[in-house]
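Only one protein chain is missing from this complex, and each of the others stays in its spot.
So, chain A:
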Amino acid sequence: MPEILVTVYDVFMRTYPGFLEATVVTLQLTAIGVILGTVIGLIIALMKISGSKILQAIANVYITIIRGTPLIVQIMFLYFGIVEIYTMSNFWAGAIALGVHNGAYIAEIFRGSIQGIDPGQREASMSLGMNRKQTMSRIVFPQALRRSIPPLGNQFIITLKDSSLVYIIGVAEIFSLGNREAAQSYQPFESFMVVALYYLVLVMIFTFLLRLYENKLDVDKA
């Protein structure tokens, strides 16, 4: 076996108990980031398609600020900025930053899916006597939801990988553990190779589960 594989294997064997713990933290960060992001995204998307100019303006400001600044800055901002009001743990600061960040992107996914439904369908259901609310909840949203699954899945994978950025505020997730291993073993290449493998396997599992879900929903035909 090539020597590099042997040393990567060594680092892996030495570090996996710590990495398994860190994987749990990474998954928790991702779960909160995704769920909070979906809730925020839904609210922002509804604000954007609502008739109210004020709600639209608020949503636009939110999306502009979040999409216009790097995630790492948002993490720092939450960790050190919000402390004036409330001191939250580094884990929660990181998780909430991920959620807030995701919210802006997921809002655009939802908005795109909703607005992508042919206006003709809306007209048709209106002409069948449904009001606006019924049209949306019975005709538009169910279709839009199916359409939003593939881009949402993509966003979830990005979140999983983005969660590595919270190492900057000292959360013991996969990347920060790799960083520490590199500083301990004088083997940065091997350490980050192991880190990469962890993310790769997690993303592959994620992708597989998403595919199952998509098949179940028949997203292809949406």
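Definition applied: a contact is a pair of C-beta atoms (placed from the backbone, for glycine too) under 8 Å apart; a residue touches a chain by one contact, two chains touch by 3 or more; residues count from 1.
Everything below uses one rule, namely that contacts and distances are computed from a predicted model.
Per its UniProt entry, the chain excluded from the display bears the name "ABC transporter substrate-binding protein", taken from "Acetyl-CoA acetyltransferase", "Lactate utilization protein C", "ABC transporter substrate-binding protein" or "methylmalonyl-CoA mutase". Across A:P17, A:G51 or A:G129, the single residue that touches the chain missing here is A:P17.
Screening A:V8, A:L29, A:L152 or A:I174 for touch with the missing chain picks out A:L29. Across A:V8, A:I139, A:L152 or A:I169, the single residue that touches the chain missing here is A:I169. Contact between chain A and the absent chain runs through residues 14-15, 17-18, 21, 24-25, 28-29, 31-32, 35-36, 38-39, 42, 76, 80, 83, 87, 89-92, 95, 137, 141, 167-172, 176-177, 179-184, 186, 188.
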